[in-house]
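The complex is shown incomplete by one protein chain, all other protein chains being positioned as in the whole.
Showing chain A:
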Amino acid sequence: MELFDTATVLTRVLTSGVVMSIEKNDRELPGLERLLTKRSGRAHAVLVNSRSAAVHSALAGQGIGHGDTVHRPGLDAKDTAFLAWLGVRAVEEDPGAPACAFDHIALDAHTAHRLPELAAGSTAPALVVDLTPLGFGPAAAVLTDDPAIRSRAERLKIFGAHDLRTMWTQEEDAADLVPGVQFNYRLSPLVAACVRMALSQAVRPLTSTGAAQ
C-alpha cells in the first residue's frame, strides 16, 4: 500500500475520533469483517490482535482446550509450542478426525489478492488468516461458517462478553459459550482500517503478455 493511502486511512479514522475497539460507533472492525467474509465466502469473521490469538480462538471456538488432542499435521515449532502452552497436543494422523482442527494462511501485499482461492482450498472448520505481514502490526482473523465457533471466539477475545448488546455482562443462558480463561484479543480499529484498505487494493496482477486465454 502506498504511504499516502495509509496516511489517508489513518487520518480519516483519527478525525472520526473512534479509535477504540469497544466503541459503539466504530465502523472499521465491522467493515473489515464484511470484507473478509465476502472475499472468503465464509459466514463469519472474528478479528483478533495476533496470529496466536487466532489459533487460540479457532481451537477454543470448537471447544478444544487443555488436555485435548487435535488432528493438525504440519505445524511449525512456534505453533506447536503455542498449542503445548494451551495444553493441546497436535498429531499428524488421526483416523477418527475427518478434518484438520484449523487451517492457516498468511496474507502479505503480494498474496492478499489470493484470499478467495486460498479460502476455497481450506476444508477445516476454522481458517486462521494471519494479516500481520500486511505491515500494520499484529493482526489476524478466524473465518468460519459455524456460528458456535464465532460465538465462542468472540467471547474469548473480550472477557466473555459477546457484542455491544451483551457487552460487559458475564451471566448468560448459554454458559457453555463463555470461556474459562479469557483474554483481551481485540484488534485496534486503526489497524483494521489499514488492513481493510490493503485488502481492498489487492487485485490480481495484470498479465504481462496480454495474450488471450
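Annotations
By definition in this document, a residue touches a chain if its C-beta (ideal position, glycine included) is under 8 Å from a C-beta of that chain, and two chains touch if they have at least 3 such contacts; residues count from 1.
Just so we're on the same page, contacts and distances are computed from a predicted model.
Hidden chain, UniProt protein name from the list "Ion-translocating oxidoreductase complex subunit E", "ABC transporter substrate-binding protein", "Response regulator" or "DegT/DnrJ/EryC1/StrS family aminotransferase": "DegT/DnrJ/EryC1/StrS family aminotransferase". Considering the full assembly, A:N49 is the residue among A:N49, A:S122 or A:S151 that touches the omitted chain. Which of A:E33, A:D79, A:D103 or A:E154 touches the hidden chain is settled by the complete complex: it is A:D79.
One of A:G61, A:P125 or A:G160 touches the chain omitted from the figure, and that residue is A:G160.
By the touch definition given at the top, chain A reaches the unshown chain through residues 3, 6-7, 10-12, 14-22, 49-53, 64-68, 77-82, 84-87, 132, 135-139, 159-161, 167-172, 175, 178-191, 194.
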